[in-house]
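Would you mind keeping the following structure in view while I ask a few things?
For this view, one protein chain was removed and the others were kept in their places.
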Amino acid sequence: MSTAASTAETIEPLEDREELESVVIRFAGDSGDGVQVTGGQLTQVTALAGNDLATFPDFPAEIRAPAGTTYGVSAFQINFGARRIRTAGDRPDVLVAFNPAALKVNIEDMAGGSLVIVDTGTFSGRNMKKAGYDTNPLEDRSLDNYRVVEIDISKRTLESVGSFDLTQKQALRCKNFWTLGLIYWLYGRDRQPTIDWLNVKFGKIPTVADANVAAVNAGHAYGETAELGLEVKGYVIPPAEMPRGLYRTVTGADATAYGLVVGTRLAGLRLMFGSYPITPASALLHALAGMKEFDVITFQAEDEISAVCSAIGASYAGSLGVTSSSGPGIALKTEAIGLAVSTELPLVIVNSQRSGPSTGMPTKTEQSDLYQAVYGRNADTPVPVIAASSPADAFDAAIEAVRIATKYMTPVFLLTDSYIVNAAEPWLIPDVDELPRHKVEFRTDPERFHPFLRDEDTLARAWALPGTPGLEHRIGGLEKDYDTGNISYDPENHHRMTMVRKAKIDGIADDIPPQTITLGSPDAAVAVVGWGSTYGPINRAVDDLQVEGMDVSHIHIRHLWPLPRNLGRLLQSYEHVLVPEMNTGQLRTVLRSEYLVPAVGLNNISGLPFKITEIKDAVRELLEG
Amino acid sequence: MSTAASTAETIEPLEDREELESVVIRFAGDSGDGVQVTGGQLTQVTALAGNDLATFPDFPAEIRAPAGTTYGVSAFQINFGARRIRTAGDRPDVLVAFNPAALKVNIEDMAGGSLVIVDTGTFSGRNMKKAGYDTNPLEDRSLDNYRVVEIDISKRTLESVGSFDLTQKQALRCKNFWTLGLIYWLYGRDRQPTIDWLNVKFGKIPTVADANVAAVNAGHAYGETAELGLEVKGYVIPPAEMPRGLYRTVTGADATAYGLVVGTRLAGLRLMFGSYPITPASALLHALAGMKEFDVITFQAEDEISAVCSAIGASYAGSLGVTSSSGPGIALKTEAIGLAVSTELPLVIVNSQRSGPSTGMPTKTEQSDLYQAVYGRNADTPVPVIAASSPADAFDAAIEAVRIATKYMTPVFLLTDSYIVNAAEPWLIPDVDELPRHKVEFRTDPERFHPFLRDEDTLARAWALPGTPGLEHRIGGLEKDYDTGNISYDPENHHRMTMVRKAKIDGIADDIPPQTITLGSPDAAVAVVGWGSTYGPINRAVDDLQVEGMDVSHIHIRHLWPLPRNLGRLLQSYEHVLVPEMNTGQLRTVLRSEYLVPAVGLNNISGLPFKITEIKDAVRELLEG
Amino acid sequence: MNVEAKIEPLKPKDFASDQEVRWCPGCGDYAIIKAMQKTLADIGAKRESTVFVSGIGCAARFPYYMSTYGFHTIHGRAAAISTGIKLANPGLDIWVASGDGDALSIGGNHLLHLLRRNVNLQFLLFNNEIYGLTKGQYSPTSRVGTRSPSTPLGSVESPVSACELALGAGARFVARSVDTQQKHLPEVFRRAHEHQGTSFVEILQNCIVYNDDVFAEFTAKDVAPDRQIHVAHGEPLIFGANQDKGLKVNPGTMSLDVVTIGEDGVTESDIMVHDETNPTLARMLASMEPPDDPVALGVLYCSPTETYDDNVLAQVQEAKDRIPDADLNEYLRRGHTWTV
Partner (left out) sequence: MNVEAKIEPLKPKDFASDQEVRWCPGCGDYAIIKAMQKTLADIGAKRESTVFVSGIGCAARFPYYMSTYGFHTIHGRAAAISTGIKLANPGLDIWVASGDGDALSIGGNHLLHLLRRNVNLQFLLFNNEIYGLTKGQYSPTSRVGTRSPSTPLGSVESPVSACELALGAGARFVARSVDTQQKHLPEVFRRAHEHQGTSFVEILQNCIVYNDDVFAEFTAKDVAPDRQIHVAHGEPLIFGANQDKGLKVNPGTMSLDVVTIGEDGVTESDIMVHDETNPTLARMLASMEPPDDPVALGVLYCSPTETYDDNVLAQVQEAKDRIPDADLNEYLRRGHTWTV
């Protein structure tokens, strides 16, 4: 455990600085520039400073694209502030471009007047050509609209670490920490946590640790000594008001892993995770693979079919089987999910959605697998679907998925997406011992036992584990007799079984919270209805619009199947229902069919999260015609 | 080619017989009793007699269950008449039970007063016990409600073939033909076609042919000589009025095969069919495997994934790739279908639906894979969906699937079901040379070529074949640049490409016939809306209800995605929209979401086709409350 | 005082379930289940800790007819599902019952990885060289020229050899037997059960309906002794009605030649002695085909090594030992945290 207190000597008087409510910073550079690490450090330090924040790492598609190419640019954006932060920000206030390609790719996202810090040391003719610049953008006045800060960061870095025994290449690798030092000065951040981190991280190569620390300090000093020129001054961003408690930052992948482990514990079960790597779902496999001390078994299967089947096998044997993938991999699992529906075994299927169809844009986000989750199987196979709405929310969503899977003996879909998986936000760490338990009771009594004996309330079948004397039984994918569990081809029985499987899932609607209005009232003119990672932009947009005096509410749906009992009535009370989705309108289809509400879509299929302004504009258009 | 004229000497004077408008006969016995062959012969002969007809073969789940067991009972039902026949009939007028198990399983489907012919020779104590009879049903008065005709068919058969050099076992195998002879007498059918068929079929073992012919004749004579007793007399069923032309009977599997071969010819392509066996889809593989002389390639793949992939590969190389399966196998294909959507290659995916979920009841029918076809993939991947409504209709539906797949460069789903695959009906054989062509033009011009160049009207991309000099190009599942076809991760481009893929499929709505009202008018109170094999029972039910004076129409949808442009307006004109489906309400979901019409479902998930009365009752309830 | 309940040893029939067996009369599967029930009685198996897992096919109906636990899953996936079962409860004794289509066609990949990983269970391949349940299409083990509903003019694919494939995939136990050999089969089952790791057993099974007598060329009574060789570890590879034929290594061509003892100066000492730990020998035995060579039956290969389940669980145990009583609350609070 670290401490929230800051080391005294690294703090300077911030009183005179201008106060900002929030700021959005984007780092961009080659994969080799350490952009993601830089972002990660800024995130930690900012969190420790008590700001709310959201981040958006944007990876290039290539593993390690040749240096200087536009397609090799890696970016990391952070939005932090003194108020609640909902998204990583529409447009950065500050861009740090480590090379011409980074400038080229990111400059169009910058608003006029924003701050653009460039490392002039990389603006060689060759690099500019590689980035597709015919003329030097620093000279051709194309950046006149921005407040450009030109620093030869490369050179400054080399100078700052000159005293260490490093090759030029190694020395240049400290660029990102030099820049981070500068940013720390700019926003009055504490350097110490990063210095500590460097010392731990490079504990075995102290020269590297020391050099990076020196770079941080040099960058900071550069700002302090006002070398930036008068137009760039330091700011201060006071802490945000947040619920009290102990915080850490968490990515969606980690939060999902923690939620699955905690949820399984609360059920009194062991977690057996079967998966096959795929971007961006692999992060969950990696996280769980590192939690073996909690009795977690991770199985990297030969393919997605084996992955889901191993999870089904594990559930059959009394663990909780969990499997995970992204759209194309989930597609391969659908036959086996049908088996889990038919045999009524618990199973959690995590889908970290990404941009499709097919291979699509594997590193980009999208929420276009809702049809697949709700409808995407052969036969009548209803499956509960739950979506996480932010990185931290994935923890709760995962626990809920485990609860429903085990209580109702059913597969459950847990939907996240590439954005949620990789982004980070502050998380109020719960006390695991205080969370409500949902302990599983296995059947052990042979009296009148058969494997499809149902609980009267939940309609869940009895879970009897192999190894239990006296309960020996056979299950499988063939239709079963309602009264004995044996194979049955009886027509009426099949109808009855289909209906009871459906009733079981429909009945879960009574065991989930009624739909709340996330922001606003039930009698507003417009309901903006979202699910998943659009939470942030919708919430901020509705908040802003309400401030503007607009009659609009935000409804965010966690339980996508079955839907909350009150949702239909709720939606019918609005004049307009607007459904922003990063797909061509999948939730809209579900809502229209379930409630006959004339929901309209706002559809952005660009691989990027919604911008707040897009949603605001759409609502305005709806209201103003 | 056979002839429609009958051989003179086998016809007897039928003038005095009572005329029936239609009759439903069911044969039931052990798999070894030749029930399906018997049914097939009666179908042929009845068709030749000019009746309209529909059949329903019902196979046991087991390959060859032990003789005499109830689960080993195989059945074949035929409905034929002097009017248009829409279904195989709700309840048989005649049951032929070859053994106690057949009686046991089928008697509950019989209406009081119907004719039940039993082979008393099989009613041994052992057989009755196997069938689960504690007392002899022929003696315990439990059949008092029926007109039971007890004949020792076994013995009569043995007598009739006694002069041939056969073992007892072989001789008993002629039972079905003896019975067929009797049925021929009962309904005044011509024996000659069956005699001809036997002589061809057993050409190499003339003793068997002769014995079976003798059995047919003996059964016939048994009826003729009035050994049946006075209560059973012969009937006559005059020919039905049907459109003029040359007819044959056809099963759905055969009609699909013919339609695919013809459709591919009309496109000027070669057919490459990749599939993996599964009940009931295998029948299509078998049919096409026998059509090699038409340059058809069939590839029995190692699994469904390989099957669909081989078809995609074939389309890439310039054949039409077609793949086929049932629900569980289609599930495995969905990832690859996404590739075909992304690369915009033509592909026809035939789904012969069966009862699920999972293995379910593999030999039983259902139409529960509509969600899978319309929505069942990851990402935004719209795919046209077409359904055949009867065995013969599968021919036209298959041609239409090929036309759309090749014209729009897209995968197309063609839905049939277990009932359509196995059932037979008369088919007006078209002149293939008269059918409209939809010839494919491959791209050969290198000028300004790129692989995602689109036709302005159809939005289909250019189909350029490997082997063409100057058009060398690379395609794949990654997102492509709209203007060059190269890989692109550009956000706006992805949105544009997603939208153009959607627009292409949506646009097909302009190239399909507007929705017609199958029966009735647009201003009726109730529209009964169906798709697929519910055509028969809905049509007959609506027809009957109209005769009763009810205000009801039948709308049957062939193009399930995109839906016909006028469908929404059409449906909105009815007070009630009733959607009978052999699933829990999948078309209903689509219609509600697309048109916000308060469609209600009539859902029968028993593995059996709807009964006409079920639909009539539901309409009555809707109208009468 | 604890009185231990005296348990009667279970008999073969105690392993039969109450469900009516629904294979075709005369199907080879009946013989296999008989041998299995005998085996389980012989080895003193417990019903509650024995699990039969299968995919789809005639063979895959096996679990329904056993009074143990059973899971009839989906086509081709029994190996993957069993791996999950074993990882979740390594105490279970798992037998997989699979057909040639199930195991080698759709399920080929899972089988390959099961063998490579060496999960501790028994994998039984009921090879009838045909798809029984779907009514007779040719399978990956069908011989070239097989006429079937999907190959009316005869199949053109060269079949795969199940045992050679298993060895190529890294199997550590490979055996072969025949449905009707009711002494041999339980013995092979027993050996498979004894082996720690994946035991792969190919059972040549007659499908009386769709592929009757396909093995007759070496199983028919009159030819069997000359066309089968029963291998046993440490015993010379001798066969024949008169026990005068044997297999001899030809070092130049690296092949196993059939020789006759007493002819051309061949003596018993020239005959290769079976070494079930020798992978090269195993592959050569697996590849022998009639009529030129006898079909090799018995344990072709047995060379135990660590099992996957042991290793996976040992790693979990190590992690638990390294951090005893690992605390989730503590874990979640690791690294940078702050209090508001």
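Labels for the chains are A, B and C, by order of writing; each one numbers its residues from 1.
Following the convention adopted for this analysis, a contact is a pair of C-beta atoms (placed from the backbone, for glycine too) under 8 Å apart; a residue touches a chain by one contact, two chains touch by 3 or more.
Not measured: the values here are computed from a predicted model.
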Check: Where the complex has a chain not shown, which of B:147, B:248 or B:496 is the residue touching it?
Finding: B:248
Item checked: Candidates C:52, C:308 or C:338 - the one touching the absent chain -> C:308
Margin query: Touching the absent chain: which residues on chain C qualify?
Written below: 105-109, 112-113, 116-118, 140, 153-154, 156-161, 164-170, 249, 251, 253-255, 275, 278-281, 283-284, 287, 305, 308, 311-312, 315, 318-319
Note to self: To test your reading of the contact rule: which positions on chain B touch the chain that is missing from view?
What the structure shows: 1-2, 4, 44, 47-48, 50, 193, 239, 242-249, 258, 261-262, 265, 270, 272, 274, 291-297, 299, 301-303, 305-306, 309-319, 321, 335-336, 338-339, 343, 428-433, 465-478, 486-487
Note to self: Take the complete complex as the reference. Which residues in chain A touch the chain that isn't displayed?
What the structure shows: 62-67, 69, 71, 276-279, 282, 285-286, 289-290, 292, 298, 300, 302-304, 328, 358-359
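Here is the rule we go by: only the chains that are shown with their structure count from here on.
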Margin query: Using mean CA coordinates as chain centres, what's the gap between chain B and chain C in Å?
Written below: 40
Notebook entry, point to check: So how far apart, in whole Å, are chain A and chain C when each is placed at the average of its C-alpha atoms?
Noted result: 45
Next item on the list: Find every residue in chain B that makes contact with two or more other chains and list them.
Entry: 71, 328, 358-359
Next item on the list: Could you list the positions in chain C whose residues touch two or more of the other chains?
Entry: 56, 72, 74
